[in-house]
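Working notes, beginning with the structure itself.
With one protein chain withheld, the remaining protein chains of the complex are depicted in position.
To keep things simple, chains are lettered A and B as they appear, and every chain counts its residues starting from 1.
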Amino acid sequence: MLQQTIITALQQVRKHKPLVVNITNYVVMNNTANALLAIGASPIMAHSSQEMPEMMSFSGSLVINIGTLDSVWIPRMLFAVEQANLNNKVVVLDPVGVGASQLRTDTAREIAQLAQRLIIRGNASEIIALAGEQAQSKGVDSLDSSDTALGAARYLLETYQANVVISGATDYVVTNEHTVALKNGHEMMPFVTGMGCTLSALTGAFAAVGEETGLAAAAVLGVVGEIAAEQSTGPGSLQVNLLDQLYQIDQENLLQRLKLQQV
Amino acid sequence: MLQQTIITALQQVRKHKPLVVNITNYVVMNNTANALLAIGASPIMAHSSQEMPEMMSFSGSLVINIGTLDSVWIPRMLFAVEQANLNNKVVVLDPVGVGASQLRTDTAREIAQLAQRLIIRGNASEIIALAGEQAQSKGVDSLDSSDTALGAARYLLETYQANVVISGATDYVVTNEHTVALKNGHEMMPFVTGMGCTLSALTGAFAAVGEETGLAAAAVLGVVGEIAAEQSTGPGSLQVNLLDQLYQIDQENLLQRLKLQQV
Partner (left out) sequence: MLQQTIITALQQVRKHKPLVVNITNYVVMNNTANALLAIGASPIMAHSSQEMPEMMSFSGSLVINIGTLDSVWIPRMLFAVEQANLNNKVVVLDPVGVGASQLRTDTAREIAQLAQRLIIRGNASEIIALAGEQAQSKGVDSLDSSDTALGAARYLLETYQANVVISGATDYVVTNEHTVALKNGHEMMPFVTGMGCTLSALTGAFAAVGEETGLAAAAVLGVVGEIAAEQSTGPGSLQVNLLDQLYQIDQENLLQRLKLQQV
């Protein structure tokens, strides 16, 4: 049944080409726009508050990534979340580097508090830091294995009524209905910057067609990253092959590779 | 004769390595800088008004792309256009997402009004929206086929004394002297973000050596994109192969592939 949810969501994205508004960090804008195009969605990279009401009125979802936040961009992020709320659109929050600075922690929590329909996608360190437990975040990369963050994810689910995706060697999707473990992916993936940001962007695409748990995005990116990494000699070719595979992935290959279990 | 114009322009770019100042969007800065380098030009990505008078004094042209505009960057764009005017340099305007928000429409028109030597390069939706006719822009991707925008292009030509390039499955170059249709390219190209932005950047390079219609850039990118796509398994490898082919394209391959006709 979860498999069918994933397949249906992929079909829906390719059929409806949903618009996804992204306020994301400077580092990954190109990658996440390309990932959204490759999977069949339609990215809008826009941040000005002067146009956000219009953008959110016809967009399918909003992705907020705080990777290169500052005092100029934070109000834009908050305003965009308000506009998403007004239009009853899902917000995907990527709390990049939460725990590495108070600014990031405060901002991520403010966004999480504000968003009415919320999916949070982070690595284990970020999920733990966002929940407020002890976790020394080392920059924007994760120090913790993802299963150590399950308690924090459940705390976030309860506190913010948010579905939570913990990405790592194993990805976890934590909702009120279930906790799902996904064991696809490849050890080379953390050597490409913005792989988590790409997962958050794809989560926005699937949310825009009604798959609001983050499951489909985690399943697709895990399988596609695994295929791409097997074809690659390093992180440069991995990034290229990942986009090619997002474009090519079909139902059969996706299901054949998928390592999914409820926990 | 148009073929010869294109070939000569390519030779001139590679010979003179013209400087092209770009104020462009965050998403594509890397791609457009790399495309300019690959074709033989010399990109300057600069936006500060504090240095723009100097930059425009020795640059060959100015490319303005409003893809990630906001209240901080719009005055910089306008100031840069004024500096281009003072130095009698061509401005290439890429009105990304015009029609998707009032801010984009107003800004694009203000730039078009201000620039004294202007080339406008957009997809059909953008050209139609800029001209003010009815066209629902869906984000930054085009909903309309390019031939539907020919009337709008002629309106822009008359209103702003601007040469106009409409990009799409068929590209059109609209000037007072002629309307040219270019039928190169590949259906995979819209799956790479910033392909239109790359065309606008290349248009700036050719304008800097005196080819001010947009024809040479559209011809080169159409042929190069076609060759690159045939070598690619998806949009990731297409982006890589495109840069390689911009670097490699020679006169013979360009002419052999070129599908050009006056309409």
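Everything that follows uses one rule, which is that a contact is a pair of C-beta atoms (placed from the backbone, for glycine too) under 8 Å apart; a residue touches a chain by one contact, two chains touch by 3 or more.
Predicted, not measured: the structure shown is a model, and the values here were computed from it.
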{"item": "Omitted-chain contact residue, chosen from A:Met77, A:Val90, A:Val192 or A:Ile249", "value": "A:Val192"}
{"item": "Residues in chain B touching the chain absent from view", "value": "19, 26, 29-30, 33-34, 37-38, 42-48, 50-51, 54-55, 58-59, 72, 76, 239-248"}
{"item": "Interface with the unshown chain - residue positions in chain A", "value": "25-28, 30-31, 67-72, 97, 100-104, 138-141, 190-194, 232-237, 239-240"}
